[in-house]
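A protein chain is absent from this complex, but the other protein chains hold their places.
Moving on, here comes chain A:
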Amino acid sequence: MLRVLLLTFSVVPIACAELCKPDAQNAFKVRLSIKTALGDNAYAWDANEEYLFKAMMAFAMRRYSSKTTTQISNVLLCNVTDRVSFWFVVTDSSKNMTTVPGSEVEAAIRMNRNRINSAFLLSDKTLQFLKISTTLAPPVEPSTPVWLIVFGVVLSLIVAGIVFLIVSGIQQRKRKNKESTERENLEEKGEVTITIENGIPCETLDLKAGHVNGVFAADDERFSSL
């Protein structure tokens, strides 16, 4: 009886070892680059980390298939190297000696990739499941392209500058024209001085608004010539 029990107990791990080996069916290779990701804060990969990995895989399977049958003991690791890479399979406890199909495992991992990465403080690039390609994140695109905004700012500044210069040029020209016409008028009547009496030029006084005072006008010799 004891011998039979001993035999079964020794067959099971051997059988399990058969399930997990490189390039086995439904097995996945995992590669971690801890030093690249964490530098000086890198942790060493030991049995505890392996336990955590098994726990995360079990967690992922449970979340995906919503049945609580996957145990940590269902996840088998093998061929751990110094690179930190290893192979793993997930066995099916309901059916003896079989592994969960790779597609299910892949789907479970994809669904929980974020949680798995965070547990190890790694990212998609540093915790690689070699057969599972990462989906590319769509690029973030703002609603208006940024360059249009900058372009608008630059263009409005330039147009403002041009308008200002043109308007000031026109004003300058008007001022110059007015000055030059005034100077021309003054030059033409250079000999004739415009005498002003109480703010009114004498010519207009003579012609329009003024009345000659008859009392003084008669005696012309008393007036001095201009």
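Everything that follows uses one rule, which is that contacts are C-beta pairs under 8 Å (C-beta built on N, C-alpha and C of every residue); 3 or more make two chains touch, one makes a residue touch a chain; residues count from 1.
The working rule: contacts and distances are computed from a predicted model.
Chemist: Among "Integrator complex subunit 11", "BBSome complex member BBS4", "Transporter" or "Histidine-containing phosphotransfer protein", go ahead and choose the protein name stored in UniProt for the chain not displayed.
Modeler: "Transporter"
Chemist: Out of A:Asn41, A:Ser66 or A:Thr81, point to the residue that touches the absent chain in the complete complex.
Modeler: Hidden-chain contact among the options goes to A:Thr81.
Chemist: From the list A:Thr36, A:Ser73, A:Ser93 or A:Ser180, pick the residue that touches the absent chain.
Modeler: Considering the complete complex, A:Thr36 is the one touching the chain left out.
Chemist: Based on the whole complex, identify which of A:Leu52, A:Met97, A:Met111 or A:Ile158 touches the chain you can't see.
Modeler: A:Ile158
Chemist: Considering the complete complex, identify which of A:Gln25, A:Asn48 or A:Gln172 is in touch with the unshown chain.
Modeler: Reading the full complex, the residue touching the unseen chain is A:Gln172.
Chemist: At which residues does chain A meet the chain that is not included here?
Modeler: Interface residues of chain A facing the absent chain: 31, 33-36, 81-85, 136, 138-139, 146-147, 150-151, 154-155, 158-159, 161-162, 165-166, 169, 172-173.
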